[in-house]
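Before any comments, here is the structure.
All protein chains but one are shown at their positions in the complex.
Here the chain labels run A and B in written order, and each chain numbers its own residues starting at 1.
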Amino acid sequence: MTGGLLFALAGVVLFALGVAGVVLIDNLLRRILAFNLMGSGAFLVLVGLAQRDGVPDPVPQAMVLTGIVVAVAATALALALARKLHALTGRLELPEDADD
Amino acid sequence: MMFAFDLLLALALLLSGLRTLTTPRLDRGIVLFIAFGLLLALAWARLSGPDIGLAEAAIGAGLAGALLLDAYGVLQRSKDLHSKGVAFKRLIVIALGTAFTIVLSEALLDPLPAAIDLRVPVAAHLEESGVSHPVTAVLLNYRGYDTLLEIAVLLLALLAILAVVGETRIASPSRAHPVLQALARLATPSIIVMAVYLLWAGAFRPGGAFQAAALLAAAAVLLHLVGLLPGWSTPRLRLRLGLVAGFAVFLTVAAALLRQGALLKYPPEAAGGLILLIESALTLSLALILAGLFLILSRDEDAS
Partner (left out) sequence: MIDPLVWLILLPLCWATLAFVLGPGRGAWTAIGGLAAQLWLAFVLADRVGAGGKALHAVGGWGAPLGIDLAADGLSTAMLLLTQCVALPLAIYARSYFKADDPAGTWFWPLTGLLIAGLNALFVSADLFNIYVTLELAGLAAVALVAAGGGAHQVAAALRYLFATLVGSGAYLLGVALIYGAYGTVSIATLLPLVTTDAPRLVWIAGILMVAGLMLKTALFPFHFWLPPAHGGAPAPVSALLSALVVKASFYLILRLWLGPLQALLPVFAWGMALLGAAAIFWGSWRAIRAVKLKRLVAYSTVAQLGYLFLIFPLLTCPGALQAGVMQAFAHGLAKAGMFAAAGVLIKATGQDSVAGLAGAVERLPVTLLAFGLSGVTLMGLPPSSGFLAKWQIIEAALAQGYWIIAVVALAGGLLAAVYLFRVLRQAFLLAPTPQPAAVVPRALEWGAFALAAASVLLGLRGVELMRLVGVT
């Protein structure tokens, strides 16, 4: 097993972990952490799988660079929303969606 | 031998990732996340992706970690309700997640079919691309359109934060211990020099606009944390111009090159210069944007 494949497998686990975290956890900050794990997992798969014979492939590397920046943008937005919600309600979780 | 190292690293990644989500104390979770980010940077280095490693350490672990810690500082006074997760839902999700992981891992172990190898055309056209580092060539030339849109995403995030936070009064920065301030003052010029080096070096070795901008933003955050730089309120015209300058330059160059026949089609003799121009403008604007992500959010801390 090559190093690339090993990290790709780790990426799969991280991805699943991240999604489970976003879905199951209530605390908003932790959900944001979880979504970051999910993204990192996907990036590891992208670069790990593309590494053939140990020689790096620059295209997925550039893609992951783009992805990291997008992820931090989303994290900042999520944090802004979480802080606003906390300022308005004092809680750090999504309230139950009271329909009507 | 190195495989054993890789294995340990992968396991450490998984463990720190898991503990981030499950450790009872949230502040520990955030610190574990930063540690995870640094381990991930190591993993990128092992995968021969030093550019990504730099970006992950500076942006993924550094800036994101700073944002999270800052948020935690404000939010720790929240009344945290005990998780009311339905046990059944929990079970289903975990079962599905485990099944998915197993199925996908198995599929990954199958031999992969003969693929298209993009390394060949990347190397073949590298000379006309204007830079000699393949990742920079992909980022700013072959797939520069992705980068253009990505800058738009960053700008969008800043706008979004402005829209969400609205008008609040600027908290006066808490002044830190004079030694810390002195340290920050000493560190800042070195950081700036390093950033300029990274920007210039990106043409022929790992580095580039994003990494340089992340360093500059880190300097700004550092100065803010010790009380030497106030938080931002709604940006004034000069700041707005600075924030969009990089994107505007990129957009203008891209559109101007339409006369060459296609969007972002660099003429080979001017490619290097144009890319440097774009990267320089981007470094400035991205630094402002990344710093802004932190400085705008941190302004609404109640002084009480």
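General observations
Criterion: contacts are C-beta pairs under 8 Å (C-beta built on N, C-alpha and C of every residue); 3 or more make two chains touch, one makes a residue touch a chain.
On a predicted model such as this, the values are computed, not experimentally measured, just so you know.
Across B:Ala95, B:Ala182 or B:Leu241, the single residue that touches the chain missing here is B:Leu241.
Which of B:Trp44, B:Tyr142 or B:Trp232 touches the hidden chain is settled by the complete complex: it is B:Tyr142. Of the candidate positions B:Ala43, B:Ala254 or B:Leu274, contact with the unshown chain belongs to B:Ala254. Contact residues of subunit A toward the unshown chain are 8, 15, 18-19, 22-23, 28, 31, 35, 38-39, 41-43, 45-46, 49-50, 59-60, 63, 66-67, 70, 73-74, 77-78, 81-82, 84-85, 88-89, 94-95, 97, 99-100. Taking the complete complex into account, residues 103-104, 106-108, 110, 112-113, 115-118, 121-122, 125, 141-146, 149-150, 152-153, 155-157, 159-160, 162-164, 166-167, 234, 237, 240-241, 243-244, 247-248, 251, 254-255, 258, 260-266 of subunit B touch the chain not shown.
Here is the rule we go by: only the chains that are shown with their structure count from here on.
Averaged C-alpha coordinates put the centre of subunit A at 13 Å from the centre of subunit B. Residues 1, 3-10, 12-14, 16-21, 23-27, 29-30, 32-34, 36-37, 40, 43-44, 47-49, 51-52, 54-59, 61-66, 68-77, 79-84, 86-87, 90-93 of subunit A touch subunit B in their complex.
The touching residues of subunit B, when paired with subunit A in their complex, are 2-3, 6-7, 10, 13-14, 17-18, 20-21, 26, 29-30, 33, 36, 40, 43-44, 46-49, 51-52, 55-56, 59-60, 63-64, 67-68, 71-72, 74-75, 78-81, 83-85, 89-90, 93-94, 97-98, 100-101, 104-105, 108-109, 112, 115, 117-119, 122, 134-135, 137-139, 142-143, 146-147, 150, 153-154, 156-157, 160-161, 164-165, 210, 290, 293, 297, 300.
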